[in-house]
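Just one protein chain is left out here, and the rest sit where they should.
Chain IDs A, B and C follow the sequence of writing; residue 1 opens each chain.
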Amino acid sequence: MHFASDNSGPVHPEVLTALAEANQGYQMAYGADTLMNEVRDQVRGIFEAPGAAVYLVATGTAANSLALATLSQPWETVFCSPVAHIHEDECNAPEFYSGAKLTLVPGGDKMSPEALRLSIEGEETRGVHGPQRGPVSITQVTERGSVYTLCELQALCRVAKDYDLPVHMDGARFTNALVALNCSPAEMTWKAGVDAVSFGGTKNGLMGVEAVVFFDESKAWEFELRRKRGAHLFSKHRFLSAQMAAYLKDDLWLRSARQANANCAQLANGLRAAGATFLHEPQANMIFASFPRSLHRKLHDAGAVYHLWGDTLEGTDEDEMLACRFVCDWSNPPEQIEQFLSLL
Amino acid sequence: MHFASDNSGPVHPEVLTALAEANQGYQMAYGADTLMNEVRDQVRGIFEAPGAAVYLVATGTAANSLALATLSQPWETVFCSPVAHIHEDECNAPEFYSGAKLTLVPGGDKMSPEALRLSIEGEETRGVHGPQRGPVSITQVTERGSVYTLCELQALCRVAKDYDLPVHMDGARFTNALVALNCSPAEMTWKAGVDAVSFGGTKNGLMGVEAVVFFDESKAWEFELRRKRGAHLFSKHRFLSAQMAAYLKDDLWLRSARQANANCAQLANGLRAAGATFLHEPQANMIFASFPRSLHRKLHDAGAVYHLWGDTLEGTDEDEMLACRFVCDWSNPPEQIEQFLSLL
Amino acid sequence: MHFASDNSGPVHPEVLTALAEANQGYQMAYGADTLMNEVRDQVRGIFEAPGAAVYLVATGTAANSLALATLSQPWETVFCSPVAHIHEDECNAPEFYSGAKLTLVPGGDKMSPEALRLSIEGEETRGVHGPQRGPVSITQVTERGSVYTLCELQALCRVAKDYDLPVHMDGARFTNALVALNCSPAEMTWKAGVDAVSFGGTKNGLMGVEAVVFFDESKAWEFELRRKRGAHLFSKHRFLSAQMAAYLKDDLWLRSARQANANCAQLANGLRAAGATFLHEPQANMIFASFPRSLHRKLHDAGAVYHLWGDTLEGTDEDEMLACRFVCDWSNPPEQIEQFLSLL
Partner (left out) sequence: MHFASDNSGPVHPEVLTALAEANQGYQMAYGADTLMNEVRDQVRGIFEAPGAAVYLVATGTAANSLALATLSQPWETVFCSPVAHIHEDECNAPEFYSGAKLTLVPGGDKMSPEALRLSIEGEETRGVHGPQRGPVSITQVTERGSVYTLCELQALCRVAKDYDLPVHMDGARFTNALVALNCSPAEMTWKAGVDAVSFGGTKNGLMGVEAVVFFDESKAWEFELRRKRGAHLFSKHRFLSAQMAAYLKDDLWLRSARQANANCAQLANGLRAAGATFLHEPQANMIFASFPRSLHRKLHDAGAVYHLWGDTLEGTDEDEMLACRFVCDWSNPPEQIEQFLSLL
C-alpha cells in the first residue's frame, strides 16, 4: 500500500529486459548509439512531427531547465503556475540554467488564459528596467493532479502567441494526461501551440529518462551544447535510448499510464464512498483528499504509505480533517489496492 | 576489436543483476533509498574515511563540475593540466557550475610541482584585479594514460597546501590508477592531501555512476544543494546506489580495472614488438602509439576500431607514422585481443 | 515644474565643487585614493559603526545586487515586497549577481511581519527541492513613498533573526526616510537588525554614488571581489569618494532630503486641498495621487512634468480620476512649486 510518489515504485520489467538487450557489444558513446536513431524516429512518429529535434536526459529537472534555457534569454521571465514544479521543487535549477526569472501567474494550480494575459501585460511596461517577456511553461498533468483540456491548452497557447512567446510543456506526467484526455500527443502539444515538451518517462515506469522534444529544429544544436555544458550528456547513452525505446514499443508508455490512472480512480472512488472530500478533482494519477484523522490513523496503522499535505497525524481531535496526497503508478499491486479499499 | 573508448563497452553483468535485484518494491526517492546507506558505508570503508561525505551522480562531468564548484568561489581560478578533461572536454561545464576560470599549468600531460607552484605564484599578484587562487585539480589516470606516483601526488598536494588551496582529483579512471600503483584508495587521496575525489565507475563497468567523496564533511550540505540545483539528483536514486553497491561488492571495481590494465598491457606489448613507438608510456588502460600507415590500414581493414589522434588514414605514404589512441576496459573479449595481436 | 523623478534633477553645486577640488594631482586608482579613507570614517561615524565595511559603487542596482549576492547563496531565495525595486526594476540584476531567486511576500507595498513570517515558513519545507531561505530585503523609503517606522523595521528584522536570515535595506532614498522618521542612521539600520544597507546618494543630489555598508566586516573581502568581478570598481575612484565626502560634509545629505520632503509636503497639501486623493499617504518625497483628467490636463498644459501611473491623459471623460506619481528632490525651484500650486 505505497502511494507516496510515482518515483518510488520499481522500473517496468520490460525496461529492465531492454537494458539487458542493449548491453551487447560496443556502441559509440554520447548519443551516437544506433538505438538513438530508432528512438528519434519513434518519438517523431508518436508526435507526428517528422522534423522534431529529440534528446534524452535523465531527470525531469534537467529536461525542464535545459528546455527553458533554450527557449529564453537571461533577461526574460518565464510565466508559470504558482505551484509549478519549476518554481517549487527544482532548487533554482531553471533560473540557474536560463538566467531568467519566474513570474507566477496568480490563481490556482491551473493557469487561466485571462490571468496569463494579465501577467504578460504586466511585464515589458518599463523598457529595460523590468524583465522581458519570456516563455510560458504549462505543467500537464498539473502538480495537483489536474489535466488541462485541449481547449484550455489551446487558449493558453493563443495568449502566448499573441505576444510571440514560446510555450514549454512540463510533461513529467505527460502520458497520464494523454490517456485521461484520450487524445494524440500532437493534439496535446504542437497542434495546440506547444513549442517544446519535457516528455517524461521516469514517473511512468522508466529508470530515469525524459525526452526533450523541440518541434522547431532550429534550437537543436543549442540544446545539445547546453546539455553537454550542464553535464547531462551520458557517455553510455545507449542505456537511455534503450529505456525510451522500450517505453514506446508495444505501447508500454500508454499501458503504464492507463494502469496508473485506473489505480488512482479506484482509490478515489473508494475514498469518495468513505466520505473523503477532494481538494482537486482527481483526473489522472494523483489524489489530493481530506478526511478525518481517525481514518488516516487506521490507514497508517495498516501500513498505507502516503504524504500528509501540510498536516500531521499527531493530534487528538480524531474528527479533524487532514489533507493528504496519493500518487499511483503502473506498479501498485492489485491486492494492495484491494487491501486499502477494504480499510475504508 | 573495439578499443575506441572505455565508455563504449557493455555494463558488467553483475551490475545488471544488481539493478534487477534493486527493482523490488518501493523505495523513497532522491537518495533516501536504503541502499544508499550501504553505499555510503562501503565507500567510507574502502577509503578508510569514516566521516567522508559520499554522493552519487551519473556523469563524470557532473562529478567534476559539482565538486569544483563546491571547493571554489566564482572569483577564483582552478589549476589544472592543459590537457585536463575539465578544460578540453566538458564544454565549459566546470566554469558554468563554479563561475571560476581555469589556469593551465604549463608543461605536458602531468603537472609538475614546480610548474604548479609557479602558476599559483602567478596569481593573486594584482589584488582584486586578477582571479584569486582556487583549487588544484589532478587527473588520475591522466588524459594521456599516465599515472601519478604517490610521491608525485604528495608533492603536488604539498604545493597546494602551501597556499591553503583545496585539491580535487578527477578520478574518472581512479581504479585503473589504483591497481597500477598497487596502493590503497586512502593513500592515493586523503593521505596524499586530496580533499575531494570524483570516484569514477562508468568507465570501469557501470552504466553511469560516479561517486563524489569529500573527506571534509563540512561541504556536504552545499554539495547536496548544488547537485539538486544542477538537476543531478535522481528521483529513482536506488538505481545509482545499486550500481555502486555492486561495483564495490566482491571487488568488482578492482577486478574490472585489473582486467582493463592487463588487456592494455597485452596490446602495448604486441605493438611494441611490432615496432610501434609510444607517445606516452602506457601505465593503465590507455595507449598513445605511433606506427606506419600501412599497419593502421591493415588493422582497420581487419575491423579494429580505435581513434587516430590528430592524423588521418587517408594518404598515400604507407610509411608515414600516424598517432593513435587505444583504450581498454574489462570487457575486451580475449579472442579479439588475440586476433588483434595476430595482425601485428 | 518637473516632478518626474528624483534622478532627473541636477547635481547639488557643492558636489560639483567637491569634484573640482578632488581633481588635483595624482591619486592611486581603484579605491586606494586618500579621500576614500575620509569617506570610510565619515560613514562609520554617521552610522556609529566603527567596524563597518564601506564601499562605493555608482548605481543603486549595483549596490543592491552586490549586497544581496554577498549575503546569499545561489540556492536561496530573497524575501521582498511584490513592488520592490529589486523585483520590478532591475532587469534580473539581483538574480544575475546572486543566483538566488526572489520570493514576493504577499500584501501591499510594505511587508508585514506576519506575511514575512508566512513566506519564510513556506520555504525549506521540501529539503533540497525548494530554494533555501535567504536574506530579507527591505526598501526604505518604499517604492510607493511610504516609510517603515522603527517599530516596523524592528519587527521585520526580528522575524528574519528568528530564522537566522540576514537583512538588507535598499536605501536608495535612505535619507528621505531618515529625516521623515527623525531618527539616527544607527537606529534605522543595525540597531533595528539590518545587516547591510545600500545607502543611496544619487537620488539625493549626487551624480552617481551609492555606499554599501556591511555592519559585519567579515563580508568585506568577498564584496570587494564581487564588485571587481561585476565591473563596478572605478579606476578614478577618487571622484566617487569626493561625491560621498561632500554629501556627508556640512549635512548636505540631510539638508537635501529635508528640502525634498518639504517640497513634497507642500505639493501634497496643495493637491489635497484641491480634492486629490492619495493612493498612499505621502511620507517622504513621493506622492501617488488621483484626481480628475481635467486637472491633469490643466497641469500638463501649463508644463508640469510627472508620470501618470497606469493611466493615460487621452480620453474624453474629464471627470475620470487618473492616478499619477510626483517625486521631489532638493532642487525643485520654489517659484515652480508656487506656480504649480497656483494651478490647483
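Note that in this section a residue touches a chain if its C-beta (ideal position, glycine included) is under 8 Å from a C-beta of that chain, and two chains touch if they have at least 3 such contacts.
No experiment lies behind these values; they were computed from the predicted model shown.
Peer 1: Going by the stated contact criterion, tell me the shown chains that border the hidden chain.
Peer 2: The chain that is not shown is in contact with A, B, C.
Peer 1: I'm checking contacts with the chain that's been left out. Which of B:A22, B:M36, B:A69 or B:C91 qualifies?
Peer 2: With B:A22, B:M36, B:A69 or B:C91 as choices, the missing chain is touched by B:C91.
Peer 1: Can you work out which residue in A:H168, A:R226 or A:R325 touches the chain that's missing from view?
Peer 2: A:R226
Peer 1: Have a look at C:L19, C:C183 or C:A274 and name the one touching the chain we're not showing.
Peer 2: C:L19
Peer 1: In the full complex, which bits of chain B touch the chain not displayed? Write them out.
Peer 2: Looking at chain B, the ones touching the missing chain are residues 74-75, 77, 88-92, 95-96, 99-102, 104, 126, 128-132.
Peer 1: If the hidden chain were put back, which residues of chain C would touch it?
Peer 2: Within chain C, the residues touching the omitted chain are 2, 4-5, 7-11, 13, 16, 19-20, 23-29, 57-62, 65-66, 90-93, 96-97, 202-203, 207-208, 225, 228-236, 239, 305.
Peer 1: With the missing chain put back, which residues of chain A would touch it? List them for me.
Peer 2: Within chain A, the residues that touch the unshown chain are 30, 73-75, 127-129, 132, 222, 224-229, 233.
Keep this in mind: only the chains that are shown with their structure count from here on.
Peer 1: Could you tell me which shape the graph of touching chains takes: line, ring, star, complete or other?
Peer 2: Shape = complete; every chain linked to every other.
Peer 1: Mind having a look at which chain is the central one, using mean CA positions?
Peer 2: Chain A is the most central one.
Peer 1: Report the inter-chain centroid distance for chain A and chain C in whole angstrom, where each centroid is the mean of the CA atoms.
Peer 2: 42
Peer 1: Residue numbers in chain A touching 2 or more other chains?
Peer 2: Within chain A, residues 90-92, 96 contact more than one other chain.
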